[in-house]
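All protein chains of the complex are present and in place, except for one that has been dropped.
Think of it as A and B in the order they're written, each chain with its own count starting at 1.
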Amino acid sequence: MEVWTYIQLGIAAVFQGPDLFAIAGFGVPVTPIMVLLGFLLGIAVGATPGLAGPMAMAISLPILISIFGFSPDALLPVMGFLIGIMKGATIGGAVPAILFNTPGTPDAYMTTLDGYPMTQAGKARKALKIAHVSSASGDTFSDIVLILCAPFLAVLVESYLDLPEKTALLILSLAFIASVIGNSVGKGLISMGLGLLAVYIGTGEDFYPRLTLGSQTLAQGFPIATAILGVLIIGEVFKSIEDLWHDHRRAQKRPSYTEVGDQHVHRADLRRIAPYIARSAVIGTAIGALPGVGSTLAATLGFTTGSRRHATKSPDATQFGHGAPEGIASTEAANSSVSGANLIPVLSLGIPGNAAAVFLILAADSIGGFNPGPSVFKFTSGSINPELVMAFGLFTIMMLANLFNWTIGGGFMRVVGYMIHIPKHILLPVVLLLTFTAIYVQEARMSAIWFAVGFGVLGYLMRRLGMSPLPFVIAFILGGKLEETARQAFAATGGDAWFLFTNPIAAVFMALAVTVIVFSTRTRKEPAQ
Amino acid sequence: MKLALKTVAAAAFSVVLAASAQADDWTPPGPIKLMIAFAAGGGADTQARLIAEDLEAATGWEFIPEQVTGKGGMNLAMAIKDMPNDGSVIGMVVTETLGYNMRAADAGVSPSDFTGIATTAGFQMGVVSLSSKGWNSFEDVVAAAQAGEELRFGVMSPRLADLAYLLGKAQGVDFNIVSVKGGRAVMNGVNAGDMDLGFMAGIQGKGVAAGDLVNLASALSEPLRQSPDAPTFADLGVEFNSDGAFVFVGPGGMDPEARDALAAAIGTAISTEGTKSNAMITKAFGGPFIQTGDALQQRLQAEYDEAGALLQAASE
Partner (left out) sequence: MFTGSTTNRALAIFAIAAALLIAIGWVPLDTDTGIVEKVRRQVTIGDALAPTLASIFIGVGGLLLFFQGASPADGRLRLANLRYLALLIGLLLLSFAIMRWAGPAAVALFGAGESYAALRTTAPWNVIGYFLGGTILIASLIAMIEGRPSFRAFAIGVVASSLLILLYDLPFDDLLLPPNGDV
């Protein structure tokens, strides 16, 4: 089977899938519609402070699975919707940041620095347009890099890495994630260790369900949805509710803005911001390809490098932080170009790098039939590899979402400004019930809700203690795979206790893992996501 | 071969029909919980869900599928054990769960704590390698091992690990036995070159037909339908085999009326041509294999009893 055949099959899988409905005899395939709906929802969610893309992905997943079922046909519509949310939320986050000085998503904080001054100067619509162009450019660039790199990397991994090297690679990824997320390697390691411990409860190879304290309820282990939604979503809601509880007396004034003069983005404007977009897109893509380094860091780096360049090249123009369009462009191009590149380790290695990727893996895991990892990109000789068709289907979905972004994204951004008026203290309790319901619907037992409450408390405590929950979640996802691969490598090498060090590639990975931890403890880093 | 199997199925099924004559008027007391011991989206899970769909269409009973995975079906067994035995809870496992796994787990339960309802299909369990390895028969594997090559043997359950060990022992070679989760993982591992050969329970069909994979031996008591010339485990000097089937079970002491009504409905669904489950089982597992009633209960007990001998042999 040629690459070209798979590309065609992937595109066909998206556009010739089951029809949603027919107009005048022409079927409207379901996957593109789902991408569009997800994208629009994503913009709305991104524009709502207090909600974020991952939260919407988490809540939609069980609903989507119940609509589409567990068949392989379900994968593309469900993933299409989720990828749509992911991309929509990225540009949606800029809306309240520009209009009301309130970032809709954490990575849009830097956008407020130049976006809001532009709004105050009466240039709100222009600022939104610049954010849109920059975001869409960064996103598209990042996706192209993903499509070019992921299959190549996967084939490389599959042909050069044996079981011991794969084990070492997983260890390296975890070490990297624990070290670079958050501002403390110690806390990162604790978070990761807790995630590993949690996933090892009830699992294992022996028939005796380990670490269950004799309880049959724990014998099946913690369902992945309870751990991920608990720590990431419920923990965040718990914390936000407390913040609101303390602030409830604060006077809430309805924010508003006015527009003055020309709001068009002219060719000259585009020429001015293009170098900033290009530079930030490269920065964001490079950062996104590393698991665990989030879009917030990308935005910070994009903004600071852009700012330095702007100060030397055009010292007389409006500087960053005072309403410079270049500032919005640098930030938005950088944080938007993270999402595509973040899927490089997901698709080629099965290693998630951020919360959105976590939910895409959760979706693939729940539906079954598609296991992100190097085996996806196996070009078979005789029969068709269905997972590879899916992978090209996913690439098609991403480009389709970019098309929606370029064509209607900007227009839709301008209408979701009102989302800021949704009061958070009403929204959050509803989100909480929705999340618990989503978990129950998937697991069908009350114990799952209690697990989720427990993980929610853990997520809350982590946030209060300044510990990032992301290493926990990623360790929870990779822990099972790590143990299995290590076991297999150990057995396959005939019980060689030094299997991680006898082989040169594995030894290099292990050395890098130690280096990254040691190096991170010695340098203070800027706070990442 | 196909014809013979259909005859067996038909014969078994007429027994079911006879039993169902007096179970006609049984109706479940409410919706039926269907526990599935297999990961969502895989072949076994799809089979269980399709059977439930066909049953709903045929009988009007309501089924609510639910995943209870892990520990080779033992998690499901421990969960279903104390559920109501009025036919409102059933579960799908493999016979190995109540046989080898239950014996090895030593969790204080035995097949008599469960009610066997009906088997649905067997496995075409073969020892498989990539054809690009250049092995045409199992002798080539033995020759390669004797020439000093370290061979990795992929297995997806402890029972199969024991069988792989005994196979090596019988042939005078040592395999590095690599345990993975599920047949697809064995296939991926073999495809990726992480393993040299491994057990596959029907998933290899397409690859063997396309010439990518080769069935080196049948792990069953009879030859594989796709590769009838591959030797069986008995031919290779192993006195055990991996015979087994997907099976619906309920909590112990189920009312025979409920048990037989469910068995009859399942049998009808999977052996009627044109149903979704029949099409799926025929495609993926080579056709339905139905065993019910006391015969099934005795089979489950026998597998449990005989598992002791395998455990013993593999620990020597």
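Rule of thumb we're sticking to: a contact is a pair of C-beta atoms (placed from the backbone, for glycine too) under 8 Å apart; a residue touches a chain by one contact, two chains touch by 3 or more.
None of these values were measured; they are calculated from a predicted model.
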item: Which of A:G27, A:G122, A:G204 or A:P386 contacts the chain that the document leaves out; value: A:G204
item: Residue of A:A121, A:L461 or A:A507 in touch with the missing chain, whole complex considered; value: A:L461
item: Hidden partner chain, residues of chain A it touches; value: 63, 66-67, 178, 182-194, 196-197, 200, 204-208, 210-213, 238, 241-242, 244-245, 248-249, 425-426, 428-430, 432-434, 436-437, 440-441, 443-446, 449, 453, 457, 460-461, 463-467, 479, 482-483, 486-487, 490-491, 494-495, 521, 524, 527
item: Missing-chain contacts mapped onto chain B; value: 29-31, 62, 64-66, 84, 88, 161-162, 165, 174, 176-177, 314-315
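Everything that follows uses one rule, which is that only the chains that are shown with their structure count from here on.
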item: Rounded Å distance between chain A and chain B, as computed from the means of their C-alpha atoms; value: 39
item: Chain B-touching residues of chain A, taken from the complex the two chains share; value: 70-72, 158, 162-163, 202-203, 205, 207-209, 216, 219-221, 366-369, 371, 374-375, 378, 380-383, 444, 484, 487-488, 491-494
item: Footprint of chain A on chain B - complex, ascending; value: 39-42, 45-46, 49, 64, 66, 68-72, 74-75, 78-79, 101, 104-107, 150, 152, 158, 176-181, 184, 188-189, 191-195, 206-207, 210-212
